[in-house]
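Other chains of the complex are left out, but the ones given are in their true place.
In this document, chain identifiers A and B correspond to the written order of the chains, with residue numbering beginning at 1 in each.
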Amino acid sequence: MRSDNRKYNQLRHIEIVPNFLDHPLGSALISFGRTRVLCSVSMEEKVPKWIRGSGQGWITAEYSMLPSAGIERMQREATRGKIGGRTHEIQRLIGRSFRSVCDLSVLGERTVWVDCDVIQADGGTRTASITGGFTALMMAVNKMMDSGILKKNPLRERVAAISVGIVKNEVMLDLDYEEDSAADVDMNLVMTESGKIIEIQGTAEKNPFSKNKCNEMIDLAFCGIKKLLDYQQETIGKI
Amino acid sequence: MRSDNRKYNQLRHIEIVPNFLDHPLGSALISFGRTRVLCSVSMEEKVPKWIRGSGQGWITAEYSMLPSAGIERMQREATRGKIGGRTHEIQRLIGRSFRSVCDLSVLGERTVWVDCDVIQADGGTRTASITGGFTALMMAVNKMMDSGILKKNPLRERVAAISVGIVKNEVMLDLDYEEDSAADVDMNLVMTESGKIIEIQGTAEKNPFSKNKCNEMIDLAFCGIKKLLDYQQETIGKI
């Protein structure tokens, strides 16, 4: 039995508070159990150098943890003067995931910034960031369409993400910190409404795993993501 | 008349949510109107090099703004790779303020970290950080006394802070962002329960000011701080 009486295939309590902030185009505070991430989306009327003049836009993400998000206080990356490898890995994942369902030419020569700030961490911060970040992105796109900046919706499908893993030989959905620390395998999946995979990242922290286990994890993740997408739709509707 | 119908000597709506986070020793989400700062306090069983062996502790603060806290998205200091001058100035002010009412030898060779993360900015972020940070500090100290880490309370008096300023020749309390931008003079005061000044910082952004105006501002700040201290006491009691 899991520590909070969850079944192996059960999500933690999910909550999405839209419009948590006044200033950005879109924002949402998302909770996966005790994990809480503040996601916000801003827009800038310029693009990175390498696509200037292409007529295309860009979506990029930044991810950060507040120093007291975890059990032990962590040093700020600003204080250390550099961004760590784990942060780089996560923010690249978020940006890539959103770009792959976005028609960047519809966006025009604009950069969309998705900021994911982890207020509290208890496992699954990157999947909460993607799910909450996409919710805020939809809100921002809606506002840009309302104000006439965008003529049509550049987003093709909705996106959500969840973690799965193998803990004590059992495949489990949505690992919390304690489960994640004990896991033999940790996998993150980003998927679309139509059941397609955007990103799969599976890591054998302790024991390499078979292709069968890989498929079991993918199936379980798909069930979880379906529930997240339903919840996302209840909160802010469809594209 | 001020934009939100406040009188010249009136605070904005103040709110303190204690225990906003699960992990740190103390935490509080404080709002001064639309300005919201998440304050949290952690403790580390070591001190900076220059006081090792002295038997004394240390209190230090870090201040940061989320990139979408303000009207325009700001670049993260972690991304720029260095902490800006304004941030340095503010976090030094917060740390100094708290040390000046703390008996550091009662603390023992420990460092207390006060993190002030601005979730939303509308003027007064440094005074909200001090007022909310001290609230979280009291909670942390209480917890350290309950668990026997501290034998007695190292804090001598409670502390709060407020801004005052001169806007269109009128002395005003607790400036919001718009008022602050238009102010001729901007002053921040940190005071104690006993009406003593810990820190006074007054800056003539546009017009130098007389000693009389200086005294008017101090008096007005004192009234505001008294109300903050009352509110603080209702929320978490006395020392």
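The rule is simple: a residue touches a chain if its C-beta (ideal position, glycine included) is under 8 Å from a C-beta of that chain, and two chains touch if they have at least 3 such contacts.
Since the structure is predicted, the reported quantities are computational estimates derived from the model, not experimental observations.
Of the identical chains making up the complex, 2 are displayed, while the complete assembly in this file numbers 6 copies.
Here, only the chains that are shown with their structure count from here on.
Averaged C-alpha coordinates give centres for subunit A and subunit B that are 33 Å from one another.
Subunit B contributes residues 21-24, 27, 34, 38, 40, 42, 44, 62, 64, 66-71, 73, 76-79, 81-83, 113, 115, 117, 119-120 to its touches with subunit A in the complex.
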